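Every protein chain but one is kept in place in this view of the complex.
Here the chain labels run A, B and C in written order, and each chain numbers its own residues starting at 1.
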Amino acid sequence: TSDKRIALSNNYAGNSWRQAMLQSWDKVTKQAVADGVVAAADAFTTAENQATEQAAQIQNMILEGYDAIVLNAASPTALNGAVKEACDAGIVVVSFDGIVTEPCAYRIAVDFKEMGRMQVEYLAGRLPEGGNLLEIRGLAGVFVDDEISAGIHAGVEQFPQFKIVGSVHGDWAQDVAQKAVAGILPSLPDIVGVVTQGGDGYGAAQAIAAAGREMPIIIMGNRQDELKWWKEARDANGYETVSVSIAPGVSTLAFWVAQQVLDGQKVPQDLTVPFLQINQADLDAALATTPEGGVANVEYTLEDAKKVIAGAM
Amino acid sequence: MRRDPRILLPVLSLALLLAAVFWVQPRAMSYFGINLLFNLAVPIALATIAQMFIIMVEDVDLSTGTFVSFVACVTATFLVETPLLGSAILVGAILVYAALGALIHARQLPAIVVTLGMSFVWGGLAVLILPAPGGAPPDWIRWLMTSKPPLVPMAIVASVLIAAVTHLLVMRSAFGTLLRGVGGNARSVARAGWNVTWLKAAAYGLAGLFGVLAGMSLVGLTTSADANIALRYTLLAIAGVILGGGEFTGGRVSPVGAVIGALTLTLAGSFLSFLKLSPDWQIGAQGAILILVLAARLILRRGRAAA
Amino acid sequence: MTLLSKPWIWAYLAAALTFVPTAMLSQGVGGAWELVLAALTFAAFSVLVGLGQMLVITMGPGNIDLSIPATMTLAGTLSLKYMDGAAGTGAAGLAVALAVGLACGAGNYLLIRLLRIPPIIATLAASFLYQSLAIWSNRGLRIKPPAWLADFATGAALGVPNVAVVAGLLAVLFWVLLERSVYGRWLSAIGQNQRAARLAGVPVDLVRMATYLISAVMAALCGFLLSCFSGGAALNMGAEYLLISIAVVVIGGSSIAGGNSNVPGIWGASLFLFLIVSMLNSYGLGAGVRLIMTGVIIIAIVAVASGSRRAS
Partner (left out) sequence: MGEAVSAQSGVAGPPPAAAALVELAAVRKHFGAVRALDGVSLAIRPGECLGLVGHNGAGKSTLVSLLNGGLEPTEGTIRFAGLEGPGAARRAGVRTVFQELSLCPNLTVAENLRIPDHDLAGPGWRRRARAAVRESLAQVFPGHRIDPDDTVADLTLAERQMAEIAIGFASGTIPARLVILDEPTSSLDAAIAEQLLAHIRRFCARGGAVIFISHLLGEVLSVASRIVVMRDGLITDERPAGAFTRQGLVAAMGHVGSVAVAAVRPGPQAASGEVTVETPEGIRARRGEVVGLAGLAGHGQAEALKRLYLGRVSGWQASRTPAAVFVAGDRVRDGLMPLWSVRRNLTLSRLVALARAGLVDRAAERSLAEDWRSRIGIRTADTADPILSLSGGNQQKVLFARALATDAPLVVMDDPMRGVDVGTKAEVHAMIRAEAGRGRTFLWYSTETEETCLCDRVFVFRNGRISAELTGAEITEERILEASFEMKEVRP
């Protein structure tokens, strides 16, 4: 595939997760280009997080004549028109994280529902008698938000000793989450746990500390500041929790999958990647490898990709 | 002589940009290429026209984007499942727009606040209709938006049509002239015995109508909708009106210019992605190109003043 | 002149109206006080950007600063990167943030003035550049603020949150500036009729530049405090302040047509915007309903406020 050109279509770059994703892509694909595995692997980001803009971006990639497009989609369905056009033009489309439903595309999906459900399961293990939960959601109207939230609610159904007494939208932005939590806290009864969508744990902890409440179990989202806060709390009073999110490096997995498809390998349309979970025991190791202010990450190699593909066959 | 050459500037900047795009990406110079470059401009052009009707009466609409998103959600759900109810909702939305225009004038409310408030309302309704992305367009819209007329791509046909119809409506018809008069000097229109409240309602109603068309055509292209799908259109549409030679005050607008402005903005994005900049700077480059296009406007204007 | 005829009173009434039902849900007096503190804290950030935006909006139609979020992000990012969490760098960090604000403001005005671009578009375009700069400079890594700065931003003096004290003092300063100073007069004149202002000897260029500088510096200050408050600068941290900065100005009773502005209303509107979200969250309403209610209430406030203004 040394003459093939691959493009990354990304819809958002405004948070640390996406920045880490772009960096992983850059690192791995640069090496791949240098090794002559592919001819080019260019990354494109739209200025605003909008399906329409990303659709235009994909159309431009078609015009540019890329052989494959690796895609983190702003919407699972709104890009189907553009993706279909790309497929029709003979382009391989591999979507990851934000996947698309268009059947001709490949999907590297994260089980967001499971990511939500397992948070409640973890809490059930820690607090068998249950209690009240606060849910921090993402951006209303976005697929990921809806999925994780659905998973959390499924978890609460499974473990009926828990009750969600408050739910706020943090828009996946630290400051918004902190503000929303601070606003709802006064009206909440005692809460035993905070279920999140990733990265909002630190803000929630700040708000709860400011209100002088007892610290509930906050599910973390693999951000370095969260891990650090967790470590400090653990060292101080043995605080225990779990951290879960997807690794931004999943973009590199998508890259290798695209490369495999271009190479003529048989690849199933639907692949799954596990999310990256950090338990109490892994905390120190994870913190050591996570850059200051960054996100816990793993990058994938060609071998990893082959394993994932083989596993799905 | 003392005729307005304001349409010249948008045309020139579009031509310049198009030349640049063809230069970096010659493959774009084809039926297929032009269609890809411009088809997403059609809903933007319609939204820009909607915004233009509001700017024409000296107001600004901060809800264009959420309104188009709302319409898209309705189009992708109700209009497919229960076409009658769907149409009724859309007509109702246009009437709401008209009523807002009347309210804004009758009670002398600042349009920017009312439309800001409405942007929350439309956004909330959209989230209620579609909590997660989904839906599908009615077949006829999909067919219309993907049809391939001979010789000239659909995007161009549609743009020309939009420009021509709105030009006739706004610049040529007696009614359009009256509406522009409201923007130019509402006091004297009122003194001449017109009911300015009605006229404002009409301008807003037209904006609503074109917003509805924008949302419907958008779903035709994207094949599904979500509550955030067109948030960007608010600023894009304002920028389009200004790029097209419009001004915020005095009822000075140009429908043809607005459509060209929308095309220019769409093209600017494509031009950038053909340049393959580092991802760090891709966002900044969008700003830079906006500045360049507007600076070109200034240079052209200078040239004219010197001549 | 009765209290009811003040255009800003409605923002406070609305804030009170949203406070009471929320406080009723809360756990006793302590809970209500907690809500007050939270409201003061978070409203302070809105006040900071709102004050700057108000000056810009006072200059009349077409004048809006859309670069506030990007300026906040850039100032927060650069200043925290400069301090790198080290002790004893607080003043220098603040200086860096304010310098970023000055630079952004100067950039905005340069585009507006030299290229004669309408301010809405100029600040929008510039904001993309600032955002890119922020990404390029730190790639979204969240660097922690020095400990004492973080403590200051989250702390309180005599029970009042420090950030609220800062925003309160600045609001007083802005009130004096607008109501009593020559600059305020000039600004108002420009907002009413820029051409006539120039012919009456108002230094229009100076005032306009100063205004864009002030707006950007306020955004930078807000970005600095916010990133100290929330434990680091994030690339998307200013996003919601775009609409908020405009909303607090107009809900606060300033005339959007320019030439007339209103400082007390900014505080009222900022409190209201925080409290309404709290109220709707506390009552467990979903995002859709929450958005709709917010919109309807905003419209209702201006409708009532303008009705009473005309009646008086």
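The rule we apply is simple: a residue touches a chain if its C-beta (ideal position, glycine included) is under 8 Å from a C-beta of that chain, and two chains touch if they have at least 3 such contacts.
What you see is a predicted model, and the numbers here were worked out from it, not measured in a lab.
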| item | value |
| --- | --- |
| Where the missing chain makes contact, among the chains that are shown | B, C |
| Residue touching the undisplayed chain, where the options are C:20, C:114, C:206 or C:300 | C:206 |
| Subunit B residues touching the omitted chain (full complex) | 1-4, 172, 174-175, 177-178, 180-181, 183-185, 187-194, 250-252 |
| Contact footprint on subunit C, counting only the chain that is left out | 176, 180-183, 185-186, 188-189, 192-193, 195-206, 255, 259-260 |
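Simple rule for what comes next: only the chains that are shown with their structure count from here on.
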| item | value |
| --- | --- |
| Common touching chains of subunit C and subunit B | A |
| Whole-Å separation of chain centres (CA-atom averages), subunit B against subunit C | 29 |
| Where subunit A and subunit C are represented by their mean Cα positions, the distance between them in whole Å | 32 |
| In subunit B, residues with contacts to at least two other chains | 126-127, 131, 282-283, 286 |
| Multi-chain contact sites of subunit A, meaning residues that touch two or more partners | 13, 47, 140-141 |
| Of all residues in subunit C, those that touch subunit A in their complex | 22-23, 25-27, 31-32, 34-35, 38-39, 41-42, 128, 131, 135, 139-144, 154, 226, 230-232, 234-237, 239-240, 274-275, 277-278, 281-282, 284, 287-288, 291 |
| List of subunit A residues in touch with subunit C within their complex | 13-16, 18-20, 23, 47, 137, 140-141, 166-169, 171-176, 178-180, 182-189, 202-203, 206, 210-212, 223-225, 291-294 |
| Residues of subunit A that touch subunit B when the two form their complex | 10, 13, 22, 26, 42-53, 55-57, 59-65, 75-82, 84-85, 139-143, 145-147 |
